[in-house]
Structures are given as C-alpha cells and as structure tokens.
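Quick one: the structure is below, and I'll ask about it shortly.
Missing here is one protein chain; the remaining ones are kept as they sit in the complex.
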Amino acid sequence: MSEEEKSPVRRKAAAGLMQYSPENIVPFGPVHPALKEPEYFKLVLEGERIIEVYPKIGYVHRGIERAAQDRTWVQNIYLFERICGICSFAHSLAYSQTVEGLSTFEIPRRARYIRTIIAELERIHSHLLWLGLVGYWTGFDTLFMWIWKDREHVLDLVESITGNRVHKSFVTLSGVRKDLPDGIGDRIRTEMNYLEKRVDFYKELVSTEETLLTRTKGVGRINQEVARRLCPVGPLLRSTGIARDVRVEDPYAAYDEVVPDVKSSTDGDIASLIVLRLEEARESCRLVTHAMERIPQGPVRLTVPRIVPAGDNASHVEAPRGELIYFVRSGGKMLPERVKMRAPTLANILTAVEMLKGRPLADVPVVLTGMDPCFGCMDRIAVVDVNKQKEWAIRGEELRQLGIQYYKKGNMQ
Amino acid sequence: MPRRKIGGALGEMMRTAFQRPITKRYPFGSPEVSNRFRGKLDIDPVKCTGCGICAIVCPSPSTIEMVVAGKRRVGDRELEIQRPVFNLFNCISCGQCVDDCKFGALRLTKNFELATTDKNTLIMSKATEIAK
Amino acid sequence: MTTAAILVEALIFPGLTFFVCIAFLFEWLERKTAARMQGRIGPVVAGRFGILQPVADFFKLASKEEMVPLYADRLVFDFGPQLFFAAPAMGLVFVPVTGPSSILSDPLDLLFMLFILAFSALMAALLGYSSAGRYSIIATGRLVLQYTGYEIPMIIAMVTPAVLAGSLSFDGIVAAQGTYWFILLAPISFACFLVAALAELEKPPFDIPSAKTEIVAGWMTEFSGRALAYVKLTKNLSYVFLSAIAVALFLGGPLGPVLSGNATVQSFFYLLYFLIKLFAVGFCIFAIRTALARVRIDQATRLFWTVITPLSLLQLGVALILR
Partner (left out) sequence: MQTDMIARIGSTVEGQVTHVRNSSVLTVAPEKVGTACKLVVESGEYYHLSTITGLDEGESIALFYHFWRGKQFITVKTNVPKENPRIQSIIQEVPAAIFYEAEIADLLGVTFRGNPLGDGGLLLPPNYPAGEPRPLRKEADPEKIKRMMRVE
C-alpha cells in the first residue's frame, strides 16, 4: 500500500476504490491465464456483475521512445520492430514511412508491392491468432488448436520470404531489404487457396456454433456514438459500422493500386467482431494473390543518405489492430530528435473498459480480449532504460517474502 | 442469418483425428528452416579487413566490439590491426551487418540452437585469432 | 461371501484400485483423443504413447510442496480432499462390473447413489469455500448455482430407469435390461443424464466453476501438492463413476451375450462388455467436450431449468405410461 501513497494518482485511484469493500474487488492480471501480457484491471463486482473497472497500464515499459533518440535512423527500424511480436512489420513499416516522408525520393514500385504482401500476410496471421485465442477464452480449445495449426502456413510463408517468423526485419528506408525468393509465387497461390478455404470453414463454424454464439452475441455492444467519443481504431471501430481504414483513406505502400474492400458490420458486438476479422483475413488472402499477380519488376531498394532532412512528419498504417501512428521530428542529423508512436491498443482500451461495465465476470476475457489487446505495444512509451532486472529483483524478493508470510502463517495456525 | 446448431465442429474433429498431426517432435528429428532463415552469425576471418562498419551499424548495443588484434609495421610506422569480436548473446539476428559488410565476410547461418549455460561460448572471436 | 473377500474386492478388483487405473486411463484417453481431434499428438513421453502420463502427473503433484493460504479453514482444507475422493470411490462399489450383481448391493442403491452425487458437489463447494481465495469464492458461487441447475434433471433422469425396472437397486435395474437396454426406452433420459454429467464433471460447455480464463482454476485455485493431486484424481474418478452409472442405468451394465463357460470366463466377458460400454460413454463425453465452447453461468442455469428439466420430466412421464 505504501506504493499507492507515494503517487498522487494512485492515491486518487485508491480513494475511488475505497467506496467498495475489498471483497468486491477482483484483480484481473497482471498475471492471469486469460492475458498473454501483463496488465492489471481491478474489477469491482456485485455478485457476478461488474460495476466499475480500473485499468492500470505500464507493466512492460521499455523506454523505447527515449532509446530511439540515441540510435541512428536505420537502427531504429529494428528497435521499433521489437515493440510488438505480432505486428512487427506494421511498426517497422510505419516508422520507415514516416521517415521516408521527410525525404524526397520515390520508393520503388516493386518494393511497395512487397511491403503490401508482407503487411497482408501479417494481417492474416494476426487475425487468425486472435480468433484462435477467442476459442481459448471461450473454452473452445479445438478451435484454438485448429486455427493455430493453419496459422503456421502463414508463418512458414513469411519465414521463407523474410527469414524469420516474427521479427521480420524486412523493411529498410527506401524499400525492402531483399527481393522475393524465386518460385514463391506458386507457393503463395496454393497457400492462399488453402487458407481461403479454411477461413470460410471457420466463418461457417463461428457463425453457427450455438455455444460460441451464446457467449459472443450481443456481448460488449458499442454503438457509433460511443465510438466517436472514445475514438477506437481498427476492427473495433469498423464493427460499429464506421468503415474507416487507413489502407483506403490514406493509401500507403501499394494500396492505391491493390485496393482492399473494407468490411464493416453494424452489430458492434463480439460475434460481429469475429466475423469481421475473418472477412478481413479472407480479403487479405485475396489481396496477397492479387498483388502477386500484378507485381512489377524492378529494384527493391535505393541507396539513400544516412541523414534525414529536418522537419516534422506524421504517418500511419493500418496495423492488424487498427491505426498505428508515428510522429518523427528530425533535426537533420544522424539521430532523430523525437520519435513518438501510438499503438492501436492504447486507443482501444477505453472502449474496452466501457464495454465491460455492467457485464458478468464471465464476459471479461471475451470482451477485454475482443479488442485484440497488445499491451506490449501499448506500454512502450516512456522512460529511461531503467535497469529492470534490478528493480524486479527487489520487487520479486519482497513478493516472495510476502508470499512466504502469507502461506507460512496459514501452515502454523 | 445462418442456422444455429450445436456441435458444428464434430465432423471436422473426426476428419482431423485421422489426419497427420501438425506437431513436430522438435528435439528429435532435424529442424526445418527456410533458406533465408537468419540464425547465428558467422564470420569468414580471411575476408574480414577490420573496417568496423559492422560495429557502427549494429542496432543492438555492444554486440560487436572492435578490439586490437595485433600490430603491423607499414614502413616505419606501427599500425594497430583491429578486428571485431561478436557478443552473440546480444545479437538480434537482424542481419544489418551482413547487408553492410563491403567484403562479404559475414553471413547468417541456419543454426538457431543458441541456448547455453555458459554465456562465454557465445562470444565469437574468430577474426582476432587469425590476425595474430 | 466373507467380509475379507468383500474387502479385497472393494479395495482391489473390481473396486478401488481397478477404478483408479481406469481413471488414469480415462484421463490419458481424453487427452490423447482431444489432441488428435485438434491436430496435435498429445502426451508422448511417459510410457508407450504417453500412457503413463496421468500417473506421472499424479506423483509429480503429490511430491510437491503443499501451501495453505492464511485464511483457509484448516479442518476442511486438510481433510476435504480425502472426503471428496471417498465419494466416487465408495459409489463405484455399488456398480455391477464383473457380473450382473455388484460387490455390495442393497435394495435402495439408487438413493445412496444420489446421496453420493450430492455429497461430491457439496465437498467441492466446501473445498472452494474453505480455501478463502477470491477466485475460489466466486467459483463456489458458480458451482452451487450450477448444481441447483443440473441436480434435478439428473435425479429425474436416474429415476426413469428405476421406474422402468420397478426396482431401486442397480442389480435390479441391470437385470431388467436383459432384453432391452433402457437407452431404447428412455433415450431422452440418457441424453439428459449425459448433459447433467458434463455439468457435474465441469467439462465444457459447463466448465464454468473452473473456467481457467476467467477465474484461474476455479475452486481448485488455492490447492497445491497432494491435495491437488487428490482433487484431480477424484475428478477423473468421478468421470469414471458417472460413466459407470450411465452404463448400469441405460446400457444394460455388464450384460451381453455370454458364452457358456465357467465363472471366471463369464466374469471376463462381463468385464469386457462393461469396459466397452464404459469407454463408449466416456468417448461420448469427451467428444462433446471437445466440440463445444463454454457457456455462461446464467445461460447454463437457464438451459437446465427451461430445457433439460422439462425434457427429463417428459421422459419420466412416458416411462410411467410404458411401465
């Protein structure tokens, strides 16, 4: 509790919590089977019903924005890529795009197509991953296993193009680092055909399976009014009927030539989110095949100076979870002056909290993760590269002592 | 509105049960990685000239350190020979050094089994040894 | 039969030890089958095809350090797991396995069986409540709520065969199924019983009291070491227990075409039929388990009260007429 007394905000939050008796407060996280990443939600319950949610973010602060100021423009690509393990390409792409915007050169067309292909593959992989986890959260392990089985196809494809499954390290300022390998076209086509079939099957399954529908239909419903107020992004926004997609509204890479068909739904509940994401994954399969057919010949990167002209620039991409925005200020030197990024999850978390209020506890995992949270992305903001290990060592020791106390006392009674 | 039913997954479940499982029994059998896989870094000590570009471009701090590997006499002056030492426990396998090496001395192998109980086994100082 | 012989039968074969082995086998089968249906390979390390994995898990858990939470009720927390284990272990003695009659039989078997089922649920609730964790308390609330839902249809579904057979003992019910299995006369009761059994066993879609993504491990959250090993074993044993009840009540127990022979050969055949039926019922349960998602507690209770209970009552009415 001493921790809470130190900080004014924590004190304030604690004061807010005071009005509820401690038995009613159920901790959800930072370590919890439903969350893949550390995040803490204090849920105030009334029986099974949630009446208030206090999110606490910041468990995976890595001080990346500050660290970026000490690295060169190119080194930062690899740094920002490591913000997220799922949408790593979106991060490096958005960053490169923002920096490229400050320069005058034209990115080669073939490179833009390759960027599109990888970005779409990543979207398929991310959406499938999420749907698999929906299966897990609703206790439908079979769906989870099947989908992750099929996701391997995408990951293998990505590995054979970029050299790695997760951290693709494929973008560079002015293009991509390597051309597509020979004979990948046929492989992409067969894999995409297979995936389209699978996605259709899953769509059929999730939209007819009674037990899954009872858990998701009408759960976590938000409307356009809430969406306008709280500014969510990505599928969460599109599920309310507002069909906004950076790929179409502000085309980047090759999206001006390979135009995606933006899907939206008007239900605004988790069931519609599932179907929406599956439709998007299918659309992405089509886009990949389409881009593969139209891909022009030519160079994939240019030789560019290591110094970026001075100026401010903001740019965004449609990451699988929604709009991902980067802001860069360059002083015309080897190192950036300030890089700012905002991950989609930070924009979505308020909406998720709104969706949770008044729902039963059983809906927490489904709703909270319905926005496809990626807390690693969200928390990157901040600080000094704190020596985390040291800090955690202290905290860990305290925790251990507390734990020993807690259990020992019980044993001695 | 599609029909709602219970147990829509049963058919596919039975089909899957008779297919080959996807699980790879990894430590047994050979691991499969693609040709472009970026694994452990390797250096060709003969090709390395010690220019130090790799140490400059590396995005991960203190992965590549330039050390003095020996002395060389050019005329009446004595020059230091510098060679990179790779602390591979810090390496993030991005391959930027491979891209930027003008002499083709670096490459990424397919070896990804880097787990070890002794961190020192991941320090690669091949280039310095040959310079001596 | 002498008391000693009964004791040996009850404790070793076909009693406790035998059923514990079956319980381990059930867990292995469940994991292996589910894995294959999901495209995985499941346990492979311990024993051939990983068949010893549940046993290994049990001993691993049993050898672990046991922790007791500060506010736990020590009496229930310490002795609860054993009592919990006793419930299905005792119940299994009354199920006929190697012949048309069980080790112990009584004209009022069925009532005792109902008591054991209720006792098992009560023990689970007590265990959850005694450990005084927040997740355990919520889970206990859910458990009891779910119990109020599935208990009545389960009782009605179990009474239907008794009505058809005109007997309250398992021996009598099994004997009455010489010509027709009661699953043919009371199919809806069988289905209702399976659904209620899913709820009793906390398997999806009714694994609400132990839903791991919501309340960690439900009422088992605070248990560790030997207590947890016992609790897990008990859940597997209950699985066998309920399947055995289903076999005895609806599938004719160990009855089947028996070749003439001496008593040993006959009992071997009875055992074989019993095991085939047992695994068939078990397989049904884990196929359903694998194919469905978890429902919410309010939805589950609504389902039991508005669908399953009326259906089982209907079947009971039909059974009364058929009789």
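Couple of notes before you dig in:
Per-chain numbering from 1; labels A, B and C assigned in written order.
Throughout what follows, a contact is a pair of C-beta atoms (placed from the backbone, for glycine too) under 8 Å apart; a residue touches a chain by one contact, two chains touch by 3 or more.
A quick note: this is a predicted structure, and the numbers were derived from the prediction, not measured.
Listed by label, the shown chains that the missing chain touches in the whole complex are A. Among A:Arg110, A:Lys203, A:Arg282 or A:His316, the one in contact with the hidden chain is A:His316.
Touch with the chain omitted from the figure is made, among A:Pro27, A:Gly85, A:Gly101 or A:Pro181, by A:Gly101.
Contact between chain A and the absent chain runs through residues 3, 6-10, 12, 56-58, 61, 63, 65-66, 101, 228-231, 233, 242, 244, 249-250, 311-316, 323, 325, 327, 329, 338, 340, 342, 346-347, 349-350, 379, 381-387, 390-391.
Going forward, only the chains that are shown with their structure count from here on.
Closest chain to the protein centre (all Cα atoms averaged), using per-chain Cα means: A.
For chain A, the chain whose average C-alpha position is most distant is C.
When chain pairs are compared by their number of contacting C-beta pairs, A-C comes first. Centroid to centroid, with C-alpha atoms defining each point, chain B and chain C lie 53 Å apart. The geometric centre of chain A is 43 Å away from that of chain C, both derived from CA atoms. Look at where the CA atoms of chain A average out and do the same for chain B: the two points lie 27 Å apart. Shown for chain A are the residues in touch with two or more other chains, namely 142-143, 146, 149, 209, 211.
Touching two or more other chains at once are residues 6-9, 13, 16, 22 of chain B. Residues 34, 37-40, 67-72, 74, 134-135, 138, 141-142, 204-205, 207-208, 211-216, 290-299 of chain C are the ones that touch chain A when the two sit in their complex. Partner chain A is touched in their complex by these residues of chain B: 2-9, 12-13, 16, 22, 33-38, 57-60, 92-96, 99, 108. Considering their complex, residues 33, 35-41, 44, 287-288, 290-292 of chain C touch chain B.
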